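Got a structure for you, written out below as structure tokens; questions coming shortly.
A protein chain is absent from this complex, but the other protein chains hold their places.
Chain lettering (A and B) follows the sequence in which the chains are written, and residue indices restart at 1 in each chain.
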Amino acid sequence: MRFFNILRYDLRMGFLRRPLRWIATAALFSLLAGNFCLIAFSAYYQEFDYNPAGLLQLGTLPISIGDEILIELGSVLPPSIQEDQAFSFPTIWLFTHLLVCFFTLGYMNEDLTRGGVQVLIRTRRKSTWWLAKCAWNILVVTLYYGLGEALLWILGRAVGFSGDFTLNPFLFQTLTNRAYVPTGAGEWDFFVAFLVMPCLTGIAINLMQMTLTLFVKPMVAFIAVAIYLSAAVFYPHPLLLANYAMPVRSAAAGIYAFWPSTGILLCAAFSLASVAVGAVYLRKMDILPASS
Amino acid sequence: MSRGSLTRRVFRVELGKAFRNPFFLLSVLIGTVLVAVNATNLIRIYYQEGGTYARNVSIATFADQLDGYLKYPVLPAATVYNQWIGGDYSGEAAGSIFFTILPLLVILPYGHSVSEEMRSGYLKTIIPRCGRRRYFLAKAGAMFLSGGTAVLLPMILSLLICFMAFPAVKVDMIYDMYGALHHSNMASVLFNQHPLLYTLMYLGIDFVFSGLFACMAFSASFFWKQRVAPMIVPYLFLLGMESFRSVTMFFTSSEISILIMLKAGVTPLSTKADILLLWLALCLLLTAPIIYWKGRKYEIF
Partner (left out) sequence: MKIELDHVTKILGSTAVIDDVSLSLEGGRVYGFQSINGSGKTMLMRLIAGLIHPTRGEVRIDGAPLGKKDSFPESMGLLIESPAFIDSYTGRQNLELLGYISGKARREDVDEALDRVGLDPEDKRKYRKYSLGMKQRLGIACALMEHPALVLLDEPLNSLDEEGIERVRRIVEAERARGACVVVSCHDPDELMAMAGELYRIVAGKITRRAEKQADGSFKEERL
């Protein structure tokens, strides 16, 4: 019972009372949707006889929500396999993942070192408090990705793109400089790789960040997460979880072989480890004011 | 006691706090590690390729490339000026990460100081002793210098390492496929004729912009009361602005991202002096007037 009371308190203090963050999320993903329209229009410019009015006819093109997700949130292939293609760091991808890390960053730490002590002592067990914080973290991250992906889907459908994940070979080649070879992956495989995996990876990374803030200052934890995310861009290693949050590297896309099943297992393992480490450390941790 | 000496003393205290704190050391350490990894990778590739251009390719393709370079010895050599962390264009991991997280590295040393002192009530103690303007000016100066230095030191280290490993020759303009700076880039003539001066100029540019990024945390402290937000929001702003590249690329061949423009070497789009100056104006607008006007009227409860 107290767990749900604390969770409700956390949702109110760390989520509902911060509407600006959700407005920023909606604005970001709306901009991404608009950006995709420009990219698609630019790729098909010739077909529209170089006429800007072609923007209004984007819905007639064989473009799907899968293309939208791939181009905007797909990230890039590692530079080691990008032959003859200038490497461009996926800033948009990094920004969307770091934004939610920022949302979840300081809340727990602030709570522990200031007025949250009164909440903590009313839970009787630190583990209850910690689990509520983990649940809050998971909810916020899920809502972030859910809202963002829903907006991309809605705005894409509003323009006229098809609601499935059938990839457009022309756009695929624009992003990867490789021919698209269908892998036989079904809609469900694409759904998991393109929509579910970024969320699950985000949950694991945000839980790791929150646990890290028990040991180091939040700013240092954020830098560590930024480096961890950036390193995944260059190194396609399964332990760099962010690889599973890159749809272009998923097995469904056909170039790399980051299987969602492995990703789900790794994300679950990292998440559980973060929760466990935090719970064990918190048990022994002294609650002292920030100045101590 | 003269006002000049009081200003100097306040500034000295702030400088001491900015440089003698563990976060400054941590920032320099992170930068140094990235520089070391970057240099190691590029030097390793350089010596394996027999002295020609470094490409970030896998070991398996080295043999092919080596064969090609050995057949065609006229291919240009790698030089200090396109191998140090600021000049490297190969997209090497550590170097790319360094510039991607650069705003965080410059804010880390002293960016927390204003919001911490506002929350702790320390301002009540210090401001009556020296005045708002003097104090905030000293604070901004210390932030600027510590932020700039936190990034300058690793970059200088990178240059020094590269001077020991690569020849300090000019980049070949005639036969260069990858490392030549196109004439549409600012100071391309300087790069091609006096690359050392060009590199030193860029160190100065990076120092100034890094200092201004650090001061953005100061400005943000007037608007966000949380501890962490003033330090992260400027970074997200700069990263977000870089995201607009994908839109502006349709309309212009000029680079608009400041994080990319801070690299001295070849960039995907041309770096123009007017856009750099616009960024300078924007950074100054986001720091100096805000710190001045908000600081002048800042009420301490």
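What we mean here is this: a contact is a pair of C-beta atoms (placed from the backbone, for glycine too) under 8 Å apart; a residue touches a chain by one contact, two chains touch by 3 or more.
On a predicted model such as this, the values are computed, not experimentally measured, just so you know.
Enquirer: Let's see if you follow the contact definition: name the visible chains touching the chain that is missing.
Expert: A
Enquirer: Given that one chain is not shown, which residue among A:23, A:121, A:181 or A:216 touches it?
Expert: A:121
Enquirer: For the chain that got dropped from the picture, name the residues of chain A it touches.
Expert: That gives, for chain A, the contact residues 1-2, 5-6, 9, 13, 114-115, 117-127, 283-284, 286-289.
We take it that only the chains that are shown with their structure count from here on.
Enquirer: Using the touch definition up top, name the residues of chain B that touch chain A in the complex.
Expert: It comes out as residues 23, 26, 30, 56-58, 91, 93, 96-97, 100-101, 104-105, 107-108, 111-112, 120, 226-229, 231-232, 236, 239-240, 242-243, 245-247, 250, 257, 268.
Enquirer: Which of the residues in chain A end up touching chain B in this complex?
Expert: By the definition above, chain A touches chain B via 35, 38-39, 42, 79-81, 86-89, 91-92, 94-95, 98-99, 102, 105-106, 109-110, 217-220, 222-223, 226-227, 230-231, 233-235, 291.
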